[in-house]
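Data block below; observations after.
All protein chains but one are shown at their positions in the complex.
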Amino acid sequence: MTQPLFDRFYYGGDWNPEQWDESVWLRDIRMLEDAGINEATINVFSWAQLQPSEDEYDFSTLDRIVKLLVDHRFGIVMATSTAAIPAWMARRHPDVMYADENEVRHHFGERHNPCPNSPTFRKYAPRLAGKLAERYAGTPGLVAWHVSNEYGAYCYCENCRAAWIAWLKNKYGTIDAVNHAWYTHFWGHTLYDWDDIAVPDKLGDEWEPGCATLSGMSIDYRRFMSQSIKRCFTDEKTAIREYDKTTPITTNLMSVFMDIDYFDLGKGMDVISWDSYPRYDFPASEVAMRHDLMRGVGGGKPYMLMEQTPSQQNWQPYNSLKRPGQMRVMSYQAIAHGADTVQFFQLRRSIGGTERFHGAVISHADTENTRVFREVAQLGAELKEHGKEYMGGRVDSQVAIMFDWESYWAMFYSSGPSVLLKYVDQIHRYYAALYRRNIQVDMIPSTTPADRLARYRAVLAPALVMVKPGVADAVDAYVRGGGRFVATTMSGIADEHDQVFLGGYPGAFRELCGSWGEEIDALPPERPVKVRLGDGGVAGAAGAGREVEGTIVAELIHPVTSRVIATYASDFYAGMAAATVNEVGDGKAYYVGTDLDTEGMDWFADVLARDAGLRTVETPDDVEIRVRTYDDGHRLVFVLNNGGETRAVDLPEDLSGTSVLDGGRIAGLFDLEPYGLRVIRL
Amino acid sequence: MTQPLFDRFYYGGDWNPEQWDESVWLRDIRMLEDAGINEATINVFSWAQLQPSEDEYDFSTLDRIVKLLVDHRFGIVMATSTAAIPAWMARRHPDVMYADENEVRHHFGERHNPCPNSPTFRKYAPRLAGKLAERYAGTPGLVAWHVSNEYGAYCYCENCRAAWIAWLKNKYGTIDAVNHAWYTHFWGHTLYDWDDIAVPDKLGDEWEPGCATLSGMSIDYRRFMSQSIKRCFTDEKTAIREYDKTTPITTNLMSVFMDIDYFDLGKGMDVISWDSYPRYDFPASEVAMRHDLMRGVGGGKPYMLMEQTPSQQNWQPYNSLKRPGQMRVMSYQAIAHGADTVQFFQLRRSIGGTERFHGAVISHADTENTRVFREVAQLGAELKEHGKEYMGGRVDSQVAIMFDWESYWAMFYSSGPSVLLKYVDQIHRYYAALYRRNIQVDMIPSTTPADRLARYRAVLAPALVMVKPGVADAVDAYVRGGGRFVATTMSGIADEHDQVFLGGYPGAFRELCGSWGEEIDALPPERPVKVRLGDGGVAGAAGAGREVEGTIVAELIHPVTSRVIATYASDFYAGMAAATVNEVGDGKAYYVGTDLDTEGMDWFADVLARDAGLRTVETPDDVEIRVRTYDDGHRLVFVLNNGGETRAVDLPEDLSGTSVLDGGRIAGLFDLEPYGLRVIRL
Partner (left out) sequence: MTQPLFDRFYYGGDWNPEQWDESVWLRDIRMLEDAGINEATINVFSWAQLQPSEDEYDFSTLDRIVKLLVDHRFGIVMATSTAAIPAWMARRHPDVMYADENEVRHHFGERHNPCPNSPTFRKYAPRLAGKLAERYAGTPGLVAWHVSNEYGAYCYCENCRAAWIAWLKNKYGTIDAVNHAWYTHFWGHTLYDWDDIAVPDKLGDEWEPGCATLSGMSIDYRRFMSQSIKRCFTDEKTAIREYDKTTPITTNLMSVFMDIDYFDLGKGMDVISWDSYPRYDFPASEVAMRHDLMRGVGGGKPYMLMEQTPSQQNWQPYNSLKRPGQMRVMSYQAIAHGADTVQFFQLRRSIGGTERFHGAVISHADTENTRVFREVAQLGAELKEHGKEYMGGRVDSQVAIMFDWESYWAMFYSSGPSVLLKYVDQIHRYYAALYRRNIQVDMIPSTTPADRLARYRAVLAPALVMVKPGVADAVDAYVRGGGRFVATTMSGIADEHDQVFLGGYPGAFRELCGSWGEEIDALPPERPVKVRLGDGGVAGAAGAGREVEGTIVAELIHPVTSRVIATYASDFYAGMAAATVNEVGDGKAYYVGTDLDTEGMDWFADVLARDAGLRTVETPDDVEIRVRTYDDGHRLVFVLNNGGETRAVDLPEDLSGTSVLDGGRIAGLFDLEPYGLRVIRL
């Protein structure tokens, strides 16, 4: 059963009225109402205003803000304000501030500044959350609790070190187990005492970002930090639950942000919410992938698009405007991928502070007479009319991609084979090829059990460096049961301590893939390798017989029980396998040893789709088709033109139906205007 | 009345004989005399030699240097030596050293090293200046006192923090006023106690250069630091004045150096002096602009060219030689823009120290038989004969450009819209277009009162982000009285606390410009916008009807009372205004929303010149014409070829006259040799 997140479609975003004069508030509300806005996320950065000292709290301003919103029947996402600690607290209790990777404790400033293991922070942050819950639980229109904001920075202070050592004691029991897990005899790192353990930072074992003497240790520190941050969330959640048993509690995530294992954090969240800030030159597939990842973090349930900019950002090198219609189509893209809300940062531009040039519904011009306001209002009207209908649908996928934060970290710390080998890029390369065929994808954790894997016709695990206990078995069972599995260079090579499996790459997947990789050549940018594509064992795969380019790496693969589907056609390994497929039980395991170019990836996606019987739909560049499926069995088809050119779409018969927006019939060939879209009820 | 700075033309520069053996001194003097050198700047880095301990002073070496110079009738610029503090002082009184942006106190080393709020520094630096004045006041040939050297580095130590809090108390009175001025509720920065205030640095609110949580705070810190440094200057000046009531007191400036508000510092200086070190690839207009800025800092009075290199520098990536004649024409360029001296760093190359490869009159070859020496000597002979005649002239300008250090800072801290939007570049873009027409420009503070503005036919305020109290009114009065005013994207948008005016850009100038900017698009380098130029409301503007490119930003401008003079011709805002002009009273206000390319800027300068009735003179590339006007009414015309190619110049009749250098008549068409020049008495 998939339920709509809320009982209406919330369309709103961050509103910080405590930053401007109270005389403006009502004007804001009226303008927002004109735009169809029905939700406000408040209290995100008010800790210092709410709590002037250790034992003093003042909710009067917030009371008035809440009352105004309630009076106007706005939904309220109530933040707990704990992302930025008050200046007085930093001064009187310096432990509350984080210490950077040089172990220098910062003084008050910036924003995501608390040490997650600070006793002061752990005392006052949940206390504030509790007081807020005590006061505002039951407020009419209370949509969700929003803990902190964009959790982030790691800390390297003495409190963290002590907590880390305790964490290690708990995890490993003995120092010898630590030595074994971390492979400490390397470079003479043998430990005899818990107290020998230092934090891995610039004064020690992570002398430059991504460099680590012992990746096992560095990955453990990341686990510890990720969990420390999660515990800050849990602290606040627990405090809130004392007074409010039902309102969903969330914190806003940042898609592929490396420092937190969102699958782990997500388990503690009632609802996933995230902030989408694509760069002006992101392809639509990059944004789509992030949506799917966030949906995956929530186990496939609908999620909140907590923040997006109505037009421009302020913190990128070139803060280009979203083109007319682009905000709308990006909002629909979110909905098509599973979002049940559309929210902005921010409802009004502030006139000071570092984000004063960040886009907003109400701009510095302070008028409704702006393109952005009109577009927001147009979307508001649409969502008012149709938003409810969009909510609650599943995104059924025949394909899953494993996304694993620990493999992300392992790749980050991998010294060799190439600096160009980056985890998210590797994932996106495969995602994009599927996306170009309008194949819907679930992003799943690598530890997904076999019976859940069995839902998918294909499971891809690009660069899944780390194979945690049970994973290889689950994948094996999945394939034997008829699944298609895809491993690539660096997949499967290491255990949960980032220690490499002997016997040839892809290590844990070697038997399954029926191949072993002998060496991994690193290809400098000026030296790609040629790859000749085979038919992949399926009839009619596009590109078969063609020669394409491989880049970044070239793994020299030996087929054992597998069949070669692509071969290198240049360099000394010309003739060796670049990709293989292995039949195992009722399924197949693919192994790909180089980063194929777009044509090569299209070939591979085509081979996989034909082999796995995946539904593909051809659409022009920029055009994306997604389907949300509702518990009552009906489906909505979203046809989105993410680009600035008119595109001719030829809709398959079975995706044709009635336009939700205007009731007309949509079928066959039609022109889709720039940033245009159709929503079709089947 | 504009007076010559001194009673003779000083031609000299830095001489550091205390660095080499006394036996060489007389030889130096004789060689310098051969080169026509008549001035030496001494004692720049001698503090450690002059003061071996807290209460011990030793002027014996300096006495001998001074005596030698006096005997040879050299002018003496006497530095106070306080730019580099002695090693013993740094060791015994660590507070004298600055703390960097990580709040790490440096130990002895480098050169511009004092903390401007160090009690130790504030005790000993003026004391040394006073002792020098006591001893050397009245020395024959004493030209000027030269306090410190190239004032610079900011400090972030505890003493500075305490002084800053005191400065803030004095400025704001209450912490609440600070909260309001700094917009502290942003990111939860609310302050309750003066002691909550930290310095904005890498451990706090300026985590990377140019990033600031609260730009109002960061700009205040810059004001405070700039004033702290100014007070160091004033400390020494006061100490000198106790013994020497008349000799001018200066410190050498660095043109567009960001960290000090030179308009403020300049107010305390008796005469402006500056150091001109263009990079090898600077266009001549960049150098010209800096001269005009320095003249403007001195209120238009003649100034000293305190330092330039005879040939090469040492600290740039590629320290190319000045070409034959280039040093001469650059010296004349300085004179043409208002310099009454020509001085070098340095008269002799040292054999050690980091500047040992910096150009000098006497090179390591230690002979007069060098190209550089000969060129110095040739210029020396010319200046001996004609220098006096050049002195004391005004540079009358029909156009002024507002240069505002606080807008410079505001732009530095502006997060968005584009990293390519840089203050000095924005100024130079307009300066260069005027320069190509030989339109003389005054660089003036933004706070220039209306009656002073009225001297100009046009006043430009490119990217004048910050509009301080009174400025908008003065500009308004100026335009109503018949002036032409130019604002550009980001002009006028913020008040003195860097808080944005609501109601649409250009904020404080919106009514005046009769337009409002709705959005500012940031253009990545690969994505310029097309702009169609109109006739600008004047007949015959070059380029009218042509299509040019706009880069960096594109502001979407709505004309209200204004007339559109350029429109975007691509992207979704094709057809919207890219530039407008508004008639107000007897004047006009222009508003330009994108960075036009050279052709576009030429069009704009042409429109403005025709509209404002500016005198323009056509010259080939590299050739510049400037006029100095003397109190007796006569004028000198400088025709300078700043480039390495022979150029054909066609001199207008009214700029023709007698050659100062050879008495011949200069008129009509003539060839100007590479780096050649003419000085014409009208």
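For reference, chains read A and B in written order, and residue numbers begin at 1 within each chain.
Methods note: contacts are C-beta pairs under 8 Å (C-beta built on N, C-alpha and C of every residue); 3 or more make two chains touch, one makes a residue touch a chain.
From a predicted model like this one, the values you see are computed outputs, not experimental measurements.
*Asks:* Thinking of the whole complex, not just what is shown, which of B:2, B:139 or B:370 touches the missing chain?
*Replies:* The missing chain is touched by B:370.
*Asks:* One chain is left out of this view; which of B:314, B:646 or B:659 touches it in the full complex?
*Replies:* Residue touching the absent chain, from the options given: B:314.
*Asks:* Just one of A:27, A:171, A:185 or A:267 touches the chain that is missing; which is it?
*Replies:* From the options A:27, A:171, A:185 or A:267, the contact with the absent chain belongs to A:185.
*Asks:* For the chain left out of this view, which of A:419, A:542 or A:648 touches it?
*Replies:* A:419
*Asks:* Which is it among B:104, B:258 or B:454 that touches the chain not included here?
*Replies:* Residue touching the chain left out of view: B:104.
*Asks:* For the chain that got dropped from the picture, name the residues of chain B it touches.
*Replies:* 16, 18-19, 45-49, 52-53, 81, 83-88, 91, 104, 106-111, 280-281, 311-321, 323-324, 349-358, 363-367, 370-372
*Asks:* Identify the residues of chain A touching the omitted chain, counting contacts across the whole complex.
*Replies:* 102, 182-193, 195-198, 200, 203-205, 207, 211-216, 414-420, 493, 497-505, 507, 516, 518-524, 527, 556, 572
Keep in mind that, in the parts below, only the chains that are shown with their structure count from here on.
*Asks:* Hey, how far is the Cα centre of chain A from the one of chain B, in Å?
*Replies:* Centre separation, chain A to chain B: 49 Å.
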